[in-house]
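This report refers to the structure that appears directly beneath it.
Only one protein chain is missing from this complex, and each of the others stays in its spot.
So that you can tell them apart, the chains are marked A and B in the order they are listed, and the count of residues begins at 1 in each.
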Amino acid sequence: MATVMAPAPSDASAAGHEPPPKPRPGIGRILAWAFMVLVIFASLFPFYWVLRTALSDNNALYAGSDSLLPVQFSWGGFERVFGLQTGQEAIDAGGSGQPFNFWRYLLNSVLVATMVTAGQVFFSSMAAYAFARLRWRYREQIFAVFLAGLMVPAIFTLLPNFVLIKELGLIDTVLGIALPTMLMTPFAVFFLRQFFLGISREVEEAAMVEGASKVRIFFRIILPMSAAPISTLSILTYITSWNEYFWPLMVSYTDKSRVLTVALGVFKSQKPQAGPDWAGLMAATLVAALPMLLLFFVFARRIVNSIGFSGIK
Amino acid sequence: MLRRILLSALLLTTTAACGTGGSGGANGTIEYWLWDSAQQPGYQKCADAFEKQNPGLRINISQYNWDDYWSKLTASFIAGTAPDVFTDHLTKFPQFVDLEVLRPLDDLGPTSDIKDSDYQAGLAELWKGKDGKRYGAPKDWDTIAMFYNADALKEAGIDPETLDELTWNPHDGGTFEKTIAHLTIDANGKRGDEPGFDKTKVKRYGLAANGAGGDNWGQTQWSAFTGSVGWQPTDKNPWGTRFNLDDPVLHETLEWYFGLAKKGYMASYEAIGGTNAITADKQIQAGIAAMGLDGSWTISSFTKLTDADGKKLNIGVAPTPIGPKGKRASMFNGLADSITTFSEQPENAAKWVKFLSSEECQNIIGQSGVVFPARPSGTELAIEYNKKERGLDVSAFTDHVKNGTTFPLPVTSNAADISALSKPAFDAVYIGDEPVSSLSKLNDQLNELFEVVG
Partner (left out) sequence: MATPTKLATTGTPKRPRDDTRLALLFILPALIGFLVFLLWPTLRGIYLSFTKFNLLTPARWTGLDNYVRMVEDPVFWNALGVTVYYVVVNIGIQTILALIIAVLMQRLTRKTWLRGLVLTPYLVSNVVAALIFLWILDYQLGIGNTVLELLGLDRIAFLADSAWVIPTVALINVWRHVGYTALLIFAGLQTIPATVYEAGRVDGASELRLFRSITLPLLRPITAVVLIISVVGSFQVFDTIAIATKGGPVNSSKVLQYYIYEAAFSRFQFGYASAMSVALLIVLTIITFLQYRLTRAGSSDLA
């Protein structure tokens, strides 16, 4: 569902002719700022509410729903996430009492997201290079077929892929979760091909005159030149893969391969007609999103600046 | 690698989903699934005892929450990664029998001698398929009763004793409707039975709601009422093929029941949060309801409720009201353990199922006080646990069984289709989008299912 566009060939060129913002104090500007503040508030308030719920006592939540601060401040939710409560304590607190093997799920999530990202970006960039720069028969036709893959509804492939993963003996393995998106996605190929098309041929031709092979050109020239779009794609792929829910839910059965998003299910309703452990669920939600938030803060500048265009030139 | 993938792709065309792969646990380890985490500690104790008696066998219990449990189970059948034994539900097992994924227990040594008479009357028979074979060994049972907030009653000047004698009828609702009307309070402090009551601004409803009940025959919603006028959902039970949703008696009863929401005495569809309804216990905790009908499996949730300061709420249990024919009624349901056809060690799995249904294990479960075990001795222990540990008299639930005022949950084929059609139809009636008479149309659709599929 990611809707990113092909990136601008380089950030510098876009930044070159940006108009300097004209500070014009006035009612319009105040209104504009007010609107932006509202947008930021709307973006961030839910995160505060998650934190507030996570720090509340689960059994008291329903009785103190209108309090802006945590209801009966408690670390219980987080304790359940990190497995610091015994089963009975957790059940008494409105939790499920299930063992929650946080560090194992974190490791699995990191493994899956890393495998998917590394594989998908690398293999897709190879294919994208072949579609953008190599000359061969049926190139356009095959590319068109690849592109058509963008239209296949996700639900269509869910079951056949599941059966296939089973036939490969990869049920309940980290590789089984990663494999279907590890080799390519039509979007990644499309995204990188757009960028490669925009790279000037002169550099390549100069290298070729010096006797460099196409393989060498790809690894030594094209890939390094594409660091910006490749990192954008990598980060987006990482986020998408990290947040995947239904596919890992089907493939993983035990702690061996359970990822964080699926593990959140432990905090959902345990029986028909019963409420979830909201405090635990919100604590787990926060903890599950934390690695992404950290990644984001570290790379914020790069991520934010690298989302861009080239499609129109 | 490529070859292997292509080979498997080829394999798919021919063997797709036949479940040829290895499944269940490795030899000696029995994979067992359940959904209720509150019951897991009890069953872990059973597993420990079982392992001690059967050296070489190990039980591995996996728990998945109710929302994921059934899709996970379906997926496991397709992938051939199904557990050896799993906790089964009455509404689900006929479909599994049709899909040929359950093993008849009569064909396996250890479970071939399970006797109906060892369990609460009428319970074990429910788990026999159309072919007369047994597909589940009973583990527990449940009935319906009314939970109330004793403080809300006191404040309204209602003596909890009177709840034992409540009556209802579809015309004026009887003393039951009078009671919940009196327990209802609007934003101005007016009670539901006082002049000037504003039904659009209700602060606390007299009666909590558990949704429209379209996907479970109104089990914790209206089944206690329709049951007490003698209405049955199907022509016969189990394995009914004609439905009675066009019966005027049902329409009259539901008109009255859903009318409670229109009068403002019962929480409306919106008030409880629609499809993600908050449950009756949470409605009472949040102070938006004073009483609520619910199943015996919720006793532990109700007795754990606290107010905002962490103080335990004062919760009591009363029986379902007496109907126009002078009798109470409760749906009777239960869970059982089933063995899958994917198990590679069915005899070992049967040993475990036999143990689960034995007095020894069911007494352990009874002592953990979460559900009523299927065996009378286990039930007694659960009653005792509630009296000693929770100070709660649960006879409102057990009397139904003692007095024979139960009727079983309808067991039919095509349950998934029935539920997919019924849920929206009943929701529409509850919301008020459709009149009760629209259920006759649903009835035709349900009957048609059985004419086509046969």
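The rule is short, and it goes like this: a residue touches a chain if its C-beta (ideal position, glycine included) is under 8 Å from a C-beta of that chain, and two chains touch if they have at least 3 such contacts.
What you see is a predicted model, and the numbers here were worked out from it, not measured in a lab.
S.K.: Which listed residue, A:81, A:171 or A:189, touches the chain dropped from view?
M.R.: A:189
S.K.: Would you mind spotting which of A:78, A:105 or A:146 touches the chain that isn't drawn?
M.R.: A:146
S.K.: Quick one: which of A:107, A:159 or A:175 touches the chain that's been left out?
M.R.: Reading the full complex, the residue touching the unseen chain is A:159.
S.K.: For subunit B, which residues touch the unseen chain?
M.R.: Contacting residues on subunit B, toward the hidden partner: 2, 5, 9, 12, 16-19, 70-71, 74-75, 77-78, 95, 99-101, 269-276, 278, 283, 286, 288, 416-417, 420, 423-424, 427-428, 431, 433.
S.K.: Using the document's contact rule, name the residues of subunit A that touch the chain not shown here.
M.R.: Touch with the absent chain occurs at residues 1-5, 8, 14-15, 17-22, 28-29, 32-33, 35-36, 39-40, 42-44, 46-47, 49-50, 53, 61-62, 65-66, 68, 123-124, 126-127, 129-131, 134-137, 139, 142, 145-146, 148-157, 159-161, 164, 179-184, 186, 189, 205, 208-209, 211-216, 218, 239, 242-246, 261, 264, 278, 281-282, 285, 288-289, 292-293, 296-297, 300-301, 303-305, 307-309, 311-313.
Operating definition for what follows: only the chains that are shown with their structure count from here on.
S.K.: Please compute the C-alpha centroid of subunit A, do the same for subunit B, then give the distance between them in whole Å.
M.R.: Going by mean C-alpha positions, subunit A sits 39 Å from subunit B.
S.K.: For subunit A, which residues count as touching subunit B in their complex?
M.R.: 57, 59-60, 62-65, 67, 71-72, 87-88, 91-92, 94, 96-98, 159-160, 162-169, 171-172, 249-250, 253-254, 265-266, 268-275
S.K.: So in the complex, the part of subunit B that touches subunit A is made up of which residues?
M.R.: Subunit B residues touching subunit A: 4-5, 8-9, 11-12, 16-17, 21, 35-38, 40-41, 62-68, 71-72, 75-76, 78-81, 210, 216, 220, 278-282, 285-287, 294-295, 297-298, 301, 304-310.
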